[in-house]
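Omission of a single protein chain aside, the complex is shown with its protein chains in their original locations.
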Amino acid sequence: MKSIKLVCAGFGGQGVLSMGQMVALMAMKKGFNTSWMPSYGPEMRGGTANCQVVIDDAEIASPIIAEGITLLLAMNQMALTKFQPKLEKGAWLIVNEALVNTDEVPSDVHVLKVDFNKIASEIGNPKVQNMAALGSIAAQLDIFDKQDGIEIIEEKFGMKNPELTKLNQKAFEVAYDHH
Amino acid sequence: MGKVLMKGNEAIAQAAISAGCEGFFGYPITPQNEVPEYMSKYLAKSGGVFVQAESEIAAINMVYGAAAAGARVMTSSSSPGIALKQEGISYCAGAQLPIVIVSVSRGGPGLGSILPSQGDYNQATRGGGNGDYRVIVLAPNGVQEATDMVRHAFRLADTYRIPVMVMADGIIGQMMEPVEIDTTPIPKAANLWAATGKGNRDHLNVVNSMHLDSVELEDHNILLNNKYLEIVKNEVEYEKFLSDDADVLIVAYGTPSRIVKSAIKTLREEGIKAGLFRPKTLVPYPYDALHEASKNVKFVLCAELSMGQMLVDVKLAVNGIVPVHFYGRTGGIIFEPSEIVNAVKSHLGGK
Partner (left out) sequence: MTVIFKKTKGLTDKPLTYCPGCTHGIIHRLVAEVLEELNVLDRSILIASVGCSVMSYDFFNCDSIQAAHGRAPAVATGVKRVRPDSIVFTYQGDGDLASIGTGEIVQAAHRGENITVIFVNNAIYGMTGGQMAPTTLPGQITTTSPYGRDVKTQGEPIKVSELMATIPGTYYVERVMTADPVSVRKAKTAIKKAFQNQVDGKGFSMVEVLSSCNIGWGLNPVDSLKYIKEDMASYFPLGVYKDKGKI
């Protein structure tokens, strides 16, 4: 397979790091090699955050995605500005429609706009935004199906908070189907 | 136990616990904080001792004390913290204490940055402590190998009564990868020399690095060196990747070696026969194996996240039989595969 190079980026607090971890976890459960690498810096709330997830059936050559991003999730404008130059031709870009303007995106990039804010507010909890984003990512990647996401959310939150688990799964499904 | 997705630092800590670590003494410093955090949460539950020391200096001296009292112990830190530990490492080496030090290195000098770097190759392999001593240095290339090497480090420390450093870069510390941590118990040496309290013993045990008599100290230095020669004979480890038919040999260690691997794949696709030589033990360094591997190549390229520290050892190994070139990035910038590809091509002279 062609190696999947996913970058998830947004504001700190939007949950992009834990969401990226869940993608890696799903890939691992499917038997793929994977790596998750966060941006890290001096501890500061509210700054920008991003993580890089590589998925491959061969050994992961580099956990650092220096070039050739195949899938970018941009939860805010800064995220798009930062990583757009590293998108490979024919890459997919998923943006949070509520916050991101894609006018400058080159035409050789496929753009999927989803209003994660709206999905979350309709479900009634802004916290589920990142699981909606997970839904869009899972829908975009052939290696995953809907059930993988439902299960990983159950595994991650099921024990701790059954109520939130249901909402997260709903957000995931809405975004997955939106595709 | 199947694979789990774990952050390198946490996996390192769990590997140490599974290796039977009885005490951890550390101090906060980025990017290794998850090691003490994990230890504080889980080590006591498996019967071990966790102490957050007041400084790296105190931490290494707690390690010194606990190891001298016969316990299997470790500490972890990052570059400036490892600098502070050098005094204690020298004492541990002098007193022949089996200890494990994990170094999750970052940028320098001084406060530098908290981003990944290999600028501490000299710090790890040459050390900053005083005196004629060596520590074994292992350099993993990912989370799985980091956990295997931590376990191996405890084994080596026990076997040779020597400090062993696992030098992981900040990437390994911070990234998550699927990992399966070996949980096979590692038998602990009897440590009959340890200061445990005299009890029924017919003699006193003294753990000491001082030998004021010149003949006695020379004997001690010879003993330490003989031990090192034994380690050179038995413990050198390295990986070769597509190096047997290579025209170009790239030498890299740690996570950057994986970036080099992807560069090598690209080069091969373009018809350039490149191969990788990766030292897994930085001390003892695989001088002989690297010398062999470089015999039939046009040149050797040493690629590091530094201004050229391992380069000295590569040159010592190659010993002038072919040219040795260098490519490095620093400051937390990690070279991209294309940079390595271009470096190789430029030295091939466009052929």
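We just call them A and B in the order they show up, numbering each chain from 1.
In the analysis below, contacts are C-beta pairs under 8 Å (C-beta built on N, C-alpha and C of every residue); 3 or more make two chains touch, one makes a residue touch a chain.
Owing to the predicted nature of the structure, the values given are computational and were not obtained by experimental measurement.
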**Chains on display which the left-out chain touches in the complete complex** = B
**Message:** For a quick check of understanding: of B:Ala13, B:Ala68 or B:Met310, which residue touches the chain that isn't displayed?
**Reply:** B:Ala68
**Item:** Absent-chain contact - pick from B:Asn122, B:Thr196 or B:Ser338
**Value:** B:Thr196
**Prompt:** Which one, B:Ile17, B:Val51, B:Val104 or B:Val179, makes contact with the chain that was left out?
**Reply:** B:Val51
**Option from B:Ile114, B:Val135, B:Val207 or B:Ile250 whose C-beta touches the chain left out** = B:Val207
**Fill in**
It is residues of chain B that touch the chain not shown, namely 22-23, 25, 49, 51, 53-55, 57-59, 61-71, 73, 87-88, 91, 95, 195-200, 204-210
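Throughout what follows, only the chains that are shown with their structure count from here on.
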**Message:** For the complex, give me every residue of chain B touching chain A.
**Reply:** 3, 5, 30-31, 114, 142, 170-171, 174-178, 255, 258-259, 261-262, 265, 334-338
**Asked** Okay, in this complex, where on chain A does chain B touch?
**Response** 21, 24-25, 28, 33-38, 40-42, 59-64, 66-67
